[in-house]
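Yeah, one chain of the complex is gone here, protein chain that is, but the others are all in their spots.
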Amino acid sequence: MSHDFKKDALKRILIVQGHLEKVKKMLEDDSYCPDVIHQSRAVQAALKKVDEIVLHGHLHTCVLKNVHGDDSEKMVGEIVELFKKS
Amino acid sequence: MSHDFKKDALKRILIVQGHLEKVKKMLEDDSYCPDVIHQSRAVQAALKKVDEIVLHGHLHTCVLKNVHGDDSEKMVGEIVELFKKS
Amino acid sequence: MSHDFKKDALKRILIVQGHLEKVKKMLEDDSYCPDVIHQSRAVQAALKKVDEIVLHGHLHTCVLKNVHGDDSEKMVGEIVELFKKS
Partner (left out) sequence: MSHDFKKDALKRILIVQGHLEKVKKMLEDDSYCPDVIHQSRAVQAALKKVDEIVLHGHLHTCVLKNVHGDDSEKMVGEIVELFKKS
């Protein structure tokens, strides 16, 4: 994965860690349950955005460059697999 | 998309249509609500499986063959977009 | 489930059936794969909306009325279960 994708993904992970710390604090402080769940959902959505960046980097850096190599079938299978579980 | 992927996807769509008809009948018959939702979820999961087959066919047939063409960036963007909304 | 929820859910199922028929036609006509997947996703989102209506009707009609009965624990478990699989 190129440097730009990696830098962007890492920056977002740091933000996600901050938001997750907030979920923990809300639980400790007995915040209203639906508010806790909304905050947790925001963390999940932010992680999903990280996944997209990593996938984008993967398609650019690995897949486009090796697509006629021996691994092309394997890579197609991996992408479908990622899609399946999302 | 090659003939095999298309045939498999179409066969599954027919099954999905049958299951959706059952959701409709359960609603008409006042079935227990959680049971209706479970049946509707099964339809959604079956459609997600169709999406995987179509994506698989797309990667095989379009992406692997045009990956060094002018459309490669566009196709990478489309795949990330599909991933995002799943 | 009250008449209004049921009527709304059934009306939407008919629309979903029309959209699903369009997915089938797009597959038969060899439409561009990402377009097929987008249309299939629209069907899934429309079914998710039906699920919400059915859940709403269920909470109103069954849960609020039986919440102190013997089934209250069972109903709480069912709701968590529905949430889990969504």
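Each chain carries a letter (A, B and C) given by its place in the written order, and its residues are counted from 1.
In this section, contacts are C-beta pairs under 8 Å (C-beta built on N, C-alpha and C of every residue); 3 or more make two chains touch, one makes a residue touch a chain.
In this text the structure is predicted, and so the values were computed from the model without any measurement.
The shown chains contacted by the absent chain are A, C, with contact judged over the whole complex.
Among C:Arg12, C:His38 or C:His60, only C:His60 touches the chain left out of the display.
Touching residues on subunit A toward the chain that is not drawn are 1, 6, 9-10, 13-14, 16-17, 20-21, 23-24, 27-28, 30, 33-34, 36-38, 40-41, 43-44, 47-48, 50-51, 54-55, 57-58, 62, 78, 81-82, 85-86. Although one chain is not displayed, its contacts with subunit C can still be listed: residues 48, 51-52, 55-56, 59-60, 63-64, 67-68, 72, 76, 79-80, 82-84, 86.
Note that in this section only the chains that are shown with their structure count from here on.
Taken as a contact graph, with one node per protein chain and an edge wherever two chains touch, the assembly forms an open path, each chain linked only to its neighbours along a line.
A separation of 17 Å divides the Cα centre of subunit B from that of subunit C. A separation of 23 Å divides the Cα centre of subunit A from that of subunit B. Shown for subunit C are the residues in touch with two or more other chains, of which there are none.
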